[in-house]
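Got a structure for you, written out below as structure tokens; questions coming shortly.
Shown here: the complex without one of its protein chains, the others still in place.
Then we have subunit A:
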Amino acid sequence: MAQSTDLDLINLVKRFGSHAAVNDVSFSVAPGEFFSILGPSGCGKTTLMRMIAGFEDPTSGDIRIRGRSMIGVPANKRPVNMVFQSLALFPMMSVGENVAYGLTCRGISRAEAEERANRMLERVGLKGFGERRVTALSGGQRQRVAIARCLVLEPTLVLLDEPLGALDLKLREHMKIELKQLQATFNTTFAYITHDQSEALVMSDRVAVMNQGRFEQVGSPRELYHHPATPFVASFVGETNRWQGEASAASGGTISVRLPSGAVIQGQGKVADRAMLAFVRPEAIALAQDPSALGGLPNRFEGRVSAVLFDGANSSLLIDTAGFEEPVRAVLPQAGPLAGIQVGAPVHVGWTADAMKVFAA
């Protein structure tokens, strides 16, 4: 029977004393998929990855790679290779020896290993770098050596442990695209862990959001962004406005939330409770000078610009709005009638009920 998944985790638990670092996690990764695990530091994602790699033993549960259980299989016998956070290149070896290392460990002759290493270096754009010392490479080149060192072994699964963390911003943006392209050309399954939501959203086919040892939600980047399943996902993935209040009315999926000030806002949610959290993305907030332009929106408020946070395409406005304790965050319009809006300018804000996600707190 053809195996339809490369990696299956089944009710995986890892306890350190009484603390459960990984708490009953199950998921499957399909062949050729780019799967990311996104979570804040300390959420257990590194422990999870180290269990897949074979450096930690799970307390209970099973790890299966192409259907074969990995429990009791040592790290050096698993068809899994890891790109470490620090890259962990071997400084005592040349670039070529680094890439050939895994092959020679398998008993492949030195000459053949060297040839295959050179071919791999060529594919990752490091042709002719075989003789160099790893210390003589730039950050991006070292990154590619670390990946080439794994890919040359043709593993079922490549694990990547925040490999872009140490790079500067420009290079990180570049490497995101390059990693995605590499993964597509080699068609290898990648499992990527990161705390950087942009890395996860840009590169992944599917993302799992992890918090306190559990998966909060698994889905495509779009699903996570537009349809967060839990308040944690809503606030962790992407920029958002977040308000607390209590449900005052609910009908057919639309919930009205009364803020402490008495203002009522309408959004979508499943459960109505006394304590509610409401989330709206800054880009979902419509701005207008004239209240009539926002006529059709159920949520309409009047405010005054309190700050302009200019950051190129990511610029935003903070708007002091009547009824809200904290300023409302909206995207800075850089074209149209509101372009060039200044601090202190009066403005009307509004959003649809669809754009606001409401959860029981």
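As a convention for this text, a residue touches a chain if its C-beta (ideal position, glycine included) is under 8 Å from a C-beta of that chain, and two chains touch if they have at least 3 such contacts; residues count from 1.
Criterion: contacts and distances are computed from a predicted model.
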Have a look at "Hydrogenase", "Response regulator receiver domain-containing protein", "ABC transporter permease subunit" or "Pyridine nucleotide-disulfide oxidoreductase" and point out the UniProt protein name belonging to the hidden chain.
"ABC transporter permease subunit"
Based on the whole complex, identify which of A:9, A:82, A:209 or A:356 touches the chain you can't see.
A:82
Sole contact to the chain not displayed, among A:105, A:136 or A:177
A:105
Return the single residue from A:53, A:218 or A:328 that touches the missing chain.
A:53
Against the hidden chain, subunit A presents residues 53-55, 74-77, 80-82, 84-86, 88-93, 101-102, 105-106, 149-150, 153
